[in-house]
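The complex appears here without one of its protein chains, the remainder shown in place.
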Amino acid sequence: MTRNLLNALMATCALVALGGTAQAQEFDYGKFDGYTLKVKLIGGTQYEKLYTRIPEWEALTGAKVEIVSSKNHFDLDREIKQDIASGSITWCVGSNHTSFAPQYGDLYIDLKEMVPQAELDKYVPGTLASAMVDGRLVQLPRVTDVSNLYYRKSLYESAENQAKYKEQFGVDLAPPKTFDEFKQQAIFFAAPPDIYGTAFAGKDEGLTGRFMEILRANGGDMFDENWKPIFNSPEGVAAVQWFKDLYDAKAVPAGTVNYTWDDIGQAMAAGQLAIDLDWPGWAGFFSDPASSKVASELGFAVSPVGTSGKRGGWSGSHSFSVTQQCDNKEAAVSFAVFLTNDESEMMEAQAGNLPTRTKTFIEVVEWFKANDKQHLADMFAVWQQSLSEARTPPLVAQWIEVSNIIWPAVQAAIVGEKTAQEALDGAAAEATVIMQDAGLLQ
Amino acid sequence: MRGKLSIEKPWQRWAIRFGVFIAMVILVVPGAWVVLTAFRPNIEVLARPAVWIPQHLTLNNFLGIFGLLSTQQGLPVGSYFVNSLVISITSTVIAIALGMMGGYAFARYRFRGKATLFLGFMLSRTVPGVALSLPLFIIWARLGLIDTSFGLIVVYLAVNIPFTIWLTDGFFRQIPVDLSEAAQIDGCTRWQAFWKVEFPLARSGLASAAIFAFLTSWNEYALASQLTRTTASKTMPVGLMDFTAQFTVDWTGMSAMAVLIIIPALVLTFVVQKHLIAGLTFGGVKG
Partner (left out) sequence: MSFWRSPRATPYLLLLPAIIVILGVVLVPLLVSFWTSFTGYNLTKPATLFQFVGLRNYQRLLGNDDFWWAFGRTIVFITITLNLEMVLGLGLALLVNKITWGQRTLRTIMMFPMMFSPILVGFQFKYLFNDAVGLINNALFDLGLISQPIPWLVDGALANFSIIVAEIWMSTSVFAILLLAGLMALPKEPIEAARVDGCNPWQVFRHITLPFLMPFVYIAMTIRSLDVARAYDMVRIMTNGGPAGRTELLWTLMTRVGYQNSQMGMANAMGYVSIILSIVFTFYFYRKLVGARTFMGGAQ
C-alpha cells in the first residue's frame, strides 16, 4: 500500500516538475568576463568528480575559477577558522557542511537574498531547511547523507537461520524494524570471532551522532527550547544501554569502541558484519567485487524506528557557501547554484550520492534501471524514503564542543567505567556550562 | 679498512647476524605491508581470514591516483612530488650550511653567551605545535607566505637548524684541534684550514645531518597541512589526506601514494650512504 502511495507521489512530482519547467525561469548564470573567482573546495577522490564541470561554468559565464585550497573536511574546517581568526578572507566560495556551518558566524551570506525562490524550490524542502542557520540560508546543499541499513542477504535468506530465529523469537526473520529488533538480531547472528552482528562508531562525532539518533528515535532530544541539555533523560539512558548491551553480549567487535567509519566499512566489506547502519557513500564500495566480499549479496533496508515509533534520521549535507567579503557575489552565487543544479546533482547521484534536488531522484532511478544498476535503483528507493525524516544535529555553534564532551562519556558507559546515568549526567553538567558560557542558556 | 678484529668466535658472528636479521624483519614488515597493500585490491587487504599469499596483484591503485581509471578523479601527484622535492632539498641544503656555520662556532670558539645561545636553540624546539601554529599562520598570512614553497622552506629551516647545529657541533668536537692548527702553521688561513682539513673529516656527520633534515622535511605533515593550500605548494604527505573522505578512507589508494613517497626517500638515502663512511680513514692521521 505504501509502495503504491510512493509511486503515486513520485508520478505526481514528475508531472509537476515537467509542467513546472516549461513555465519556471531558467536560472540566469550571468556573465562575468575577466573575473577570477576564488574558491575553497573539499578535496578527495570522492568529491572531485563534480569539479570536472567547472570548465563548463567558466565557458558559460566567461569567468575563471581559481581553486585556492583543496583539502579534506577536517583540515578545511581548521583552515577556515584560521582565516576567520586572521581576518584574511580573500576567497568567495567555500565548501561547507551542515554540521560545521553554525560555527562560522556571519562569515557566509544569506543566499535567500540572492537566489530566486523559483530556483530554491527545486531543492528537496527538508534538505534546504536543514541548510539554514538562525533563519539564514547560509549554504546550498550538494549531497545529503542519511543512514540506512545494509545487510547480508545470505544470512537473512538462509533457511537454517530463519528456522532458528522463528523458533527463538516467534516472528519471521527480516531486516529489523525497531532498534530493539536490531539489537536482538545482532546478538542472534553474532558468532565471534568469525562474524559479528554489527559494529558502531565508537568515538568522535560519529558516536555522539548515533547516540543522538537513537535518543531521538526513542522520543528524546539533545536540548530543549531554552538550550538546556536534556539528553540525560530515560530515553538517553536507554540509547546508551543499546550500545552497552551489544558490547557486553560481544555482538560487536571488541575494538568497535575505537572504530571510525572506515573501520566499520572495512569490517562490513570483509563480511564480518551481518548488518550495518551506515551511509550512502559506502554503497559503491560494498557492491564492488574488487573491494568487498559481500558485493553479490548486499541488501538495503530503511533504518529502524525507536521506542517512540519515530526514526532518528541523523543526517547532514555537504554544501557550498558564499562569503560576505566576496567582491563579486553574483558570480559566486552563480557558481554555487551551478554546482548544485540539475545536471550537477545528476552527476553526483549517478556516483551513488543522495542528491539535493527533488527531480534528480526520479531521473537517476530511471538511469540506474536503464544502465543495469538495479541494486543502486533499489538503494535510492530505500534512501529517499528516509529523507523525509532526516534531521541534522542541533544547528548551533557549540555543537562540536558539546559533542566532544558526550562521546567520551558514552564510551565510559559502554566499557563499564561508569553507569549510563552517571556518564550522561556528568556530560549534561559540562554541556550546561558550555551553553551558559555561550550565552544561549538563560 | 674497517678495523674488525677476528678474535670473535664463529658462533658469536652468527649470533650477531641472526640478531641483525630479526631486527631488520621487525623494522621492515609493517612498512612492507603498506607497500604490498598498494598492489592489492581492497578485498584482500583488510580481510578475515587473512589472505597471506596475494591472489591478485593489481596496478589499479596507482592508475587511479594518476587519473587513468574511469572510476575516479586523479590527483595532481606530479605537482605534489615536485613541491616536496624542491622544498625538502632546498631547506636541507640551507639548513646544513647554516648548521655547519653554527656548529663550528659552538665547537671551536669560546664566546660570551655561548651556553645561553646553545640552550636557546634547544629550547626553541620545546614549543608545542599548537601554540605555534596559529600565530605563525597569521604572521605568514600577513607576509603573503601562505601556500608558497618559500614560506614552508623557511619554517622547515627553523625546524631543522637546531638539530643540524647540534649534530655538526658534536662531530666537529671529535676532530682534534691540532689538525687545523697544523694546517695553519703550514700557511693556510683558518678558512682554508677548515675546508681542507675539518670539513672532509666531518663529512660523515654532515651526511647524517643532511639525511635527517631531508627525511624530516620530506615526511612532515602538521606544518605543511597548515601552510599550504593548493598545488602551488602542497607536499606529498598532505596529499595523503586526499584519500580520506568524510566517511571512507581509500586505504589502498593511500598506500599507493605512500609508495610514491617512500621510493625517492629510499633511493636518496641509499645514494648518500657512501658519504657516511667516506671520512673515516683518519685513523692514520692522529699520532
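As written, the chain order gives the labels A and B, with residue 1 at the start of each chain.
In the analysis below, contacts are C-beta pairs under 8 Å (C-beta built on N, C-alpha and C of every residue); 3 or more make two chains touch, one makes a residue touch a chain.
Everything numeric in this text was worked out from a predicted model, so none of it was measured.
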item	value
Sole contact to the chain not displayed, among A:A377, A:A397 or A:L441	A:A397
Residue in contact with the excluded chain [from B:L69, B:L85, B:L98 or B:C188]	B:L98
Residue ranges of chain B at the interface with the undisplayed chain	2-5, 7-8, 16-17, 19-20, 23-24, 26-28, 30-31, 33-34, 46-50, 52, 98-99, 101-102, 104-111, 114, 117-132, 134-136, 138-139, 154-155, 157-158, 161-163, 165-167, 170-171, 173-174, 177, 204-205, 208, 211-212, 215, 218-222, 237, 240-241, 249, 251, 254, 258, 261-262, 265-266, 269-270, 273-274, 276-277, 280, 283, 286-287
Residue ranges of chain A at the interface with the undisplayed chain	78, 81-82, 84-87, 103-105, 192-193, 196, 199, 202-204, 253-255, 257-258, 263, 266-267, 270, 272, 397, 400-401, 404, 408, 411-412, 414-415, 417
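Keep this in mind: only the chains that are shown with their structure count from here on.
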item	value
In the complex with chain B, residue positions of chain A that touch it	40, 43-49, 51-52, 67-75, 78-79, 82, 85-86, 88, 97, 145, 193-194, 261-262, 265-266, 269-272, 278-279, 281-282, 285, 289-293, 318
Complex contacts: residues of chain B adjacent to chain A	41-43, 46-48, 58, 60, 64, 72-73, 75, 134, 137-138, 141-142, 147, 225-226, 229-230, 238, 241-251, 253
